[in-house]
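Heads up, one of the protein chains got dropped from this complex, but the rest are sitting where they should.
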Amino acid sequence: METAGSQSYLSTHTSSRWNRGLLSWFMSTDHKRIGIMYGFTMFSFFGLAVCLGLLIKLQKLFPGSSGWEIIPPEMYGATFTLHAVIMIFLFIIPGAPAVLGNFMLPLQIGAKDVAFPRVNLLSFWLYCFGAIMAVVGILLGAADTGWTFTPPYSINTRSISIFGGDFDSISWMLTAVFILGWGTILTGINFIVTIHRMRAKGMTLFRMPLFTWSIYAASWIQVLATPVVGISLIMIVLERVMPIGFFDPTKGGDPILFQHLFWIYSHPAVYVMILPSMGLVSEIIPTNSQKPIFGYKSIAIASCSIAGVGYLIWAHHMFTTGMSDTASIIFSFLTFFVAIPTAIKVFNWLATLYKASITLTPGMLFALGFIFNFSIGGLTGMFLGSLSTDIHLHDTDFIVAHFHYTMFGGAAFGLIGGIYHYFPKMFGKMYSMKWAKASFAFMFVGFNSLFIPMFVLGFYGMPRRYQTYPDMPIFNHFQMASTIGSWILGIGVVLLLTTWIRALLSGEKTSEMNPWNSSTLEWQTATPPTLYNFEEEVEITRHPYDYETFREEVKKGTSIGATNE
Amino acid sequence: MSEQALPIEAFHHHDEEGTRLGFWLFLFTELLLFGAFFIIYSVYRSSYLGDFKLAAESLNTTIGTVNTIILLSSSLTMVLSLDAIKRGASGLSKTFLLFTIALGTAFLVIKGFEWAAKFDHHLFLQTSNGIAAGKGSPLLNPGAEMLPPGQVLFFGLYFIMTGIHALHIIIGAVWMLIVYAWTARGSINKDNYGVLERCGLYWHLVDVIWIFLFPLYYLVA
Amino acid sequence: MTTQEQSQSARTPIIVFSALIFLTITTVLLSGLDVGDTGAIIVAMSIATIKALLVLTFFMHLNHEPLIFKLFVALAFVTLLTLFLLTFSDYSFRGM
Partner (left out) sequence: MNNNPASVFVDDVDFAFWFIAIVSLVFLIFITGFIIFSIIKYNKKNNPVPSNLHGHTGLEIVWTIVPTILVMLFFYFGLQGFLKMRNVPQKALEIKVDAGMWWWKFTYANGLEQNSAQGLTVPVDTPIFLPLHSVDVIHSFYVPAFRVKMDVVPKAAGQELNYTWFESSLVGDYDLFCAEYCGLNHAQMLSKVHVLSKTDYEAWYQSALVVQEQSQAESPGKALLSSKGCIACHSSDGSKLIGPSFKGLFGKRELVVTGGEEHEIVVDEAYLKQSIMEPAKDIVKDFPPIMPPLPLTADEVMQIIEHIKELSE
């Protein structure tokens, strides 16, 4: 038997009792295995939710008068609720931190694992448990509150049980989200402690790679914001089963208060989605430009200030709810301050490209696609932060387009790019470049043609969450364009998943340690990494993106670069 | 983390300070969880000031004060227990733990009587007569005598907040029993008292939350 | 730990405890005074805050912890305070 020190995490990585088969995964406390397990479960759910998105778009092909129905009205609410709950709580919030954060964060800072490996495994179990509970719950009872759970609708409505009898699917869904919340809280705690306590020698805070910085900022949001929404959701459950009415006006409550509590979490949560993806972009771009990232410190600080300001602007989702005008004005004003650190990041990425030596790897394509899509998503956020325009655009397809641009075009593109970037390191296998690039082309074109028409629809007043809509040429034409876009995007998603599956099953084996010639620490260990990540204690002596020194080190043989240069 | 121990459990942590840091982070989530309740409480207090004051009058300040003192004392015994184990006096540490558990239980018992009295006066369930769970409209049971909504909210919040607080006390007490057993077994000792320390932190946080609950429900009437 | 430190650490909790009890009784007594509604809230909450600080500093040993612990605790409380203030930017100005 090999010594444990040199074992690959793929051979065994678990307590001695469970070292075989699936259990060796489900009982493993190894951060790398946990990351990969998250990846598989998350992308399975993503596949399901993506199909629901396709169904929604098909339904929107037909205005009310056409008589065609893909999704009957009583199922439409449940469809977009399931779509959104999966996409948000099961896919994009755990997203990059759970998959790549788990896998790469300890590697990036030279640690052997996260601070609390068993808690990490517990997070994963909570995730699985909550996920199954949510999906089954919504499916069985067609819960239809939307992902915002707005009372009093969510208190009064009784879901229509598919199999007859009483089934309180909304309470199930709420409880499931509560459980999922604890999963992410524990992950957040784990990462914060790991970053503070387990950095290798010489790895000062400002020598940490930017992905680690972004995870750090996102983790704080998870720790400090999630409990607020958790308890609010539980209160809705209590209101459904007990005669209290914190948010029910017939019992003296104020439904707007729930919206405050909900967005106190859910607005910062959008930065949980986007920050790690921004971090991934900040890794991919310097690597494929072969030069230091421009303005390292300001990007790191911008990550933290986005997280900080992100706390202060939640009520920009509530300009039309009739909260006080003073609050509207304050929140609108503060909202714009989040654009500034974001702008700083965007311009720093662009400046990194200047006088670079660019290779268009699939990871790089997705990173550049991210910049484009996210700029559109973020800039349309400006229309929504501005008071009078938000009054018009609120709850229309404009919002729907805005958040798909930020979440799909932004966060998910970043995550996909990150997976392309780290795929060879994680699995020791290489995907087909041709397929990967084709998947980007279809996804990029499809995505934009799917959601650009929805901005126009929104401007012309098409409300969201409509199963059908009045028969008007402007609506019909743009819905049609958008639906056709969804098919192109669909092909892209299919290509994407098949590229990965093909690579896993029959991809070319590689043990090359640093295929993209990256200067950060995670590439300086075996492919795939061994059980303890690093065979020897590592010591960091330079800035993570100092490519000049890196090239010298490669020449001297103290660092490992790409072998096929 | 310099040791080259092979089984993966081996480097599961001797980093006491890191573990403590993580535990503090966990405590923050508890703090914000109750924070959400405090926000709800303040909002409704500001819009139903009169009702809140009336309702608060039915709570017994003496009982509240006694319970506060009990909880503070239990915090003291907890500190002393930790102090004792640090000095190697595990017998003394166990005694103080028992005191803490006893005080926690006393708190719960008193709270229980207080709750029971409130139930007897139907301060909570009065509004529920005949209303289907959560879906009701007052129109459906016009006969029922209704408390004004502000008072219903007050008691709703009172029961939920003190209820969740009590749940924390129960969890703390169970945890202390486990700690007691481990101390008896010797696995918590002079050199390894992290579990006791964290249990103490948790207990004190529950105390801190009560420090705010107490004036809000019993005093500012 | 030296012996002297030990005896000190056994004495501090009792002093702190006495202070806590004293503050509890004070706040109960003060609640009888008529200082208006906001006055009452301010008095009660200030005393509660002092008590909480005592527990945090001495019972929870924040005074012996490294700086980072104190920063974290401050961050958590500042966050909570911000949530309060911003929520009340709505509720204090309703119907104006």
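For clarity, chains are labelled A, B and C in written order, and residue numbers in each chain start from 1.
Keep in mind that, in the parts below, a contact is a pair of C-beta atoms (placed from the backbone, for glycine too) under 8 Å apart; a residue touches a chain by one contact, two chains touch by 3 or more.
Because the structure is a prediction, the values reported are computed rather than measured.
Of the candidate positions A:Leu23, A:Cys51, A:Ile132 or A:Ala351, contact with the unshown chain belongs to A:Ala351. When you scan A:Tyr296, A:Tyr311 or A:Trp523 for touch with the missing chain, the hit is A:Tyr296. Although one chain is not drawn, the whole complex shows that of A:Ile371, A:Leu489 or A:Leu531 it is A:Ile371 that touches it.
Of the residues in chain A, those that touch the hidden partner chain are 64, 73-74, 77, 144-146, 150, 152-153, 156-158, 160, 164-166, 249-256, 289-292, 294-298, 320-322, 325, 328-329, 332-333, 336-337, 339-340, 343-344, 346-348, 350-351, 353-360, 368, 371-372, 375-376, 379-380, 382-383, 385-392, 394-396, 459-461, 463-470, 547-548.
The definition used in the following text is that only the chains that are shown with their structure count from here on.
Chain pairs A-C and B-C differ in how many C-beta pairs are in contact, and the one with more is B-C. With centres taken as mean Cα positions, chain C sits 38 Å from chain A. One inter-chain figure worth recording: chain B and chain C are separated by 16 Å, centre to centre, where each centre is the mean of the chain's CA atoms. Along chain A, residues 196, 224, 228, 260, 264 each make contact with two or more other chains. Touching two or more other chains at once are residues 68, 76, 79, 83, 87, 91-92, 94 of chain C.
Put simply, chain A touches chain C in their complex at residues 196, 220, 224, 228, 256, 260, 264, 311-312, 314-315, 323-327, 330-331.
Chain contact summary for the complex, chain C toward chain A: residues 68, 75-76, 79, 82-83, 86-87, 89-96.
Taken in their complex, chain B has these residues touching chain C: 17, 20-21, 24-25, 28, 31-32, 35, 38-39, 42-43, 46-47, 49, 61, 65, 68-69, 72-73, 75-76, 78-80, 83, 86-87, 200-201, 204-205, 207-208, 211-212, 214-216, 219-221.
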